[in-house]
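With one protein chain withheld, the remaining protein chains of the complex are depicted in position.
After this line comes subunit A, so read on.
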């Protein structure tokens, strides 16, 4: 059993800070809380943190500036809390190198799921040691993680459901590697709180349709005998 992950929570609302700390502690994590960016800077050298939960909307130093500073210090994973509808903050945050985001008012379980997923990736399961990619290209398609959008070969945006997006992201992060249903379930579970409980197969077939991949004779997301999928494409990150 790994030691309990240590989380630094930076949020200006005392109640939320306390409640979130208690909630995460109940889930078996160690939590240190900071009121604002200044306090967080002071706390930073005092502990070894596995992940930072950062509210972007804080009085004093803006959250984005702190995130930039944090990135200059360390590769620590960051999950940002953004205001509902503040698209630009979210995009800038993710482009700065935040690993994931949750919109306020957030659902605690979704936040927990994101934290776990990010921690799992940070523990060497994914390629997140590399700097975050601005664009990922495969078979003519373009994925923009910061904007969470997919462009088809003609440059038109192809809308994806949350589940489809998560699945595609997992597949393009591990191209040409067979991922069993169980592995996919494990990686994806909770990343999208509710709807993704539906069978992986449904999500795959929907995704194939969006990617214009013939379901009976798929060339992009291939079915592997024995229950698994593989993205058969060269992936370019940039």
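Basically, a contact is a pair of C-beta atoms (placed from the backbone, for glycine too) under 8 Å apart; a residue touches a chain by one contact, two chains touch by 3 or more; residues count from 1.
To be clear about the criterion, contacts and distances are computed from a predicted model.
K.L.:
Between "Sulfur-oxidizing protein SoxY", "Xanthine dehydrogenase family protein subunit M", "histidine kinase" or "General L-amino acid transport system permease protein", choose the name on the UniProt record of the chain that's been left out.
P.N.:
"histidine kinase"
K.L.:
Would you indicate which residue among A:39, A:65, A:157 or A:201 is in contact with the undisplayed chain?
P.N.:
In the full complex, the listed residue that touches the missing chain is A:157.
K.L.:
Identify the residue among A:120, A:206, A:222 or A:237 that touches the chain left out of the display.
P.N.:
A:206
K.L.:
Among A:43, A:83 or A:96, which one is in touch with the chain left out?
P.N.:
Selected residue, touching the omitted chain: A:83.
K.L.:
For the chain that got dropped from the picture, name the residues of subunit A it touches.
P.N.:
Per the touch rule, subunit A residues meeting the hidden chain are 13, 15-16, 19-20, 22-23, 26, 83-85, 87, 104-109, 149, 152, 154-164, 194-195, 198, 206, 209-210, 212.
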